[in-house]
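This view holds just a subset of the chains, kept in their places.
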Amino acid sequence: MSDMHRTKQARDRWNFLWEWANPVKFMWFSGRVLPWLIAATVISLVASLVWGFFFTPEAINFGSSVKIIYVHVPTATVAVSAWFMMLVASLIWLIRRHHVSALAAKAAAPVGMVMTLAALATGAMWGQPMWGTWWAWDPRLTSFLILFLFYLGYMALWAAIENPDTAADLTSVLAVVGSVFAFLSRYAVNFWNQGLHQGATLSLDKEENIADSYWIPLVIGIGGFMLFFVTMVFIRTRTEIRLRRIHALELRERMADA
Amino acid sequence: MSTMTLEARDLTVSRGGVPVLEGLSFRLDPGQVLVLRGPNGSGKTTLLRTLAGLQPPMAGEVSLPPEAIAYGAHADGLKSTLTVAENLRFWARVHGVHDIEPALDRLNLQALRQRAAQNLSAGQKRRLGLARLLVTGRAIWLLDEPTVSLDRASVALFADVVRAHISAGGAALIATHIDLGLETEIFDVTPFKADPNAPSRTPTPFDEAFA
Amino acid sequence: MIALLARDLALAIRAGGGFGLGLAFYLIVSTLVPFAVGPEAAVLARIAPGILWVGALLACLLSLDRIFQLDFEDGSLDLLATAPIPMEGTVAVKALAHWLTTSLPLVIAAPIFGALMNMPAPGYWWIFVTLLIGTPALSMIGAFGAALTVGLKRGGLLLSLLVLPLYIPTLIFGAEAATRGIGGFENTTPLLLLAGITAASVALLPFAASAALRINLR
């Protein structure tokens, strides 16, 4: 009895956090925050891209194609982070059943997919001058292709199911199981082919870190794309909430005349 | 079978997230037949699926003994390439029952026992679906329009089967539009039709914004 | 549960389906590739283990919708959900039935098709072993995908889209183990990884699949 009491208290303590999962509160909060987010996104993106494109030296044997890095690396980073965010949101939905969380996962998927596609496309454009081919079966590249497929499947499942709660449940289960397999695939492709792609150049302990003049705008760019992602997810979640309201209203209307 | 009572308290059932019937309270005791009535689309199927545990109630609660329910719907779960006897034997084994002969006898299926289910007429299929109930060994039957496609003789046969079931201490909740000839209590769901424009009555405040 | 396994096997045999057709599909895929790629023995031998693995995977995939779809449509799944068998058991048994009727015949036939594709002799053994270890994972992952899409009319293509990415690790380790084995190289690591995937899928996925089924039923 006292045990139950305690857990209830514990839950109360965290309630202030969960309350943001209430659609009404979320709408209010996101409405307040969005203008700031948009401003921050624009500033950091413009800063990093302008800096990156116009104020960095051309690398000796890379030519000006090196500047593609300012789109390529941030989109790639965001593409992976987006899937993690969806995984967390899906788990929250499965465990706490907050609708906003499921809708946020739904909203993040197309953004993540576009980011994956952008990373693939910029990578391909870069690969042409660098490796002399648009595409190679390099592990890094390949696992992005697989990630792209996961995004596609996730979105297709959302689209195929009519009942929104069922869709949220099933896509969440898919996100959880899919994450495990995506991780496995990452390992598997590494095992399968050693590849051409750069290692992690951003890691701080490595000797061969790229020069600071490239590094700073790149970090700002990664931040900018992250902000862009968060902004898009906010906007799209708001849209999804509104769509759900419309859906609920329509259903009510239908039930009324049945 | 004294605890074999199905009870619904202040139940709200929903389809696609919208309440269909609300504030339902009733109990079904052993030896009782309750006939669900209501016009097309009033929510009888939804209610039965909820009671069978196939979908969660939107509000309120259902209390029933574990593993006591046999659900029978339009779809009979028949495999068209298996024979009548094979179909029935499968369900009997799933429920740990061994003898399918009484069920075949009682629904007049002995002559058809070697016939593949795909070669049955609509009414014969239906009879087989009803025979399945007998091999579940379950006490509470939830039946959704069980007499569809049955001719008069078969409806009478079915009524006998239900009568035998309740006199053995079973119970049945039957949604139907026709008169079964059972001395039944009628439970009309029409008054419980949910008002879709009423203020939100969903359980958690989190959903408020959607409803 | 035994009743369920017996019924599923009986259905597969009676429908003229299970054994024969998966096999026939496999045969056809293995013959289409030489038609499409051309008859050079060296090229064919080089790609044979990979193509045989892809073929097995597709044959498996094509028969996935049988696992739950028919039972869903005719209401059996509703009734099984209210029956005294745990849903996880139902899923596991149905995946097992799928493996016995579809994958196992492929595993046995693969060496013969390997001969058709000019595979060198040690290949027969390795393709058999890798498929034997890997196909249970294919059936179980497939059952999970089938459980996700069971509510959808003709979810066949969606099912492929969901399941194929999940098949990739199995495919990579399986094909790699076979290729290395044929080349006479060390292949214990990919074999162990393959076995690991199978063991983990069989142990964990029934729970995910039965959750998906319950969601689809309501």
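To keep things simple, chains are lettered A, B and C as they appear, and every chain counts its residues starting from 1.
Definition applied: a residue touches a chain if its C-beta (ideal position, glycine included) is under 8 Å from a C-beta of that chain, and two chains touch if they have at least 3 such contacts.
Because the structure is predicted, anything quoted here is derived from the model rather than measured.
Report, per chain label, the number of copies making up the whole complex in this file.
A x1, B x2, C x2
The rule we apply is simple: only the chains that are shown with their structure count from here on.
So, comparing C-alpha centroids, which chain is the farthest one from chain B?
Measuring from the centre of chain B, the most distant chain centre belongs to A.
Per the definition at the top, count C-beta pairs in contact and tell me whether B-C or A-B has more.
Higher contact count goes to B-C.
Between chain A and chain C, what's the gap in Å when you average each chain's C-alpha atoms?
32
Please report how many Å separate the Cα centroid of chain B from that of chain C, as a whole number.
So the centroids are 37 Å from each other.
Measuring centre to centre with CA averages, how many angstrom lie between chain A and chain B?
Each chain's C-alpha centroid was found; their separation is 46 Å.
So which stretches of chain A touch two or more other chains?
Counting only residues that touch two or more other chains, chain A contributes none.
Would you mind listing the residues of chain C that make contact with two or more other chains?
218
Given the complex with chain B, which residues does chain C contribute to the contact?
Listed in rising order, the residues of chain C that touch chain B are 2-4, 7, 10-11, 14-15, 71, 73-85, 217-218.
Sort out for me which residues of chain A touch chain C in the complex.
Contacts found on chain A: 146, 149-150, 152-153, 156-157, 160-161, 166, 169-170, 173-174, 176-178, 181-182, 184-185, 187-189, 191-192.
Touching chain A in the complex: which residues of chain C?
Against chain A, the touching part of chain C is residues 144, 148-149, 151-152, 155, 158, 161-162, 164-166, 168-169, 172-173, 176, 189-190, 193, 197, 205, 208, 211-212, 215-216, 218.
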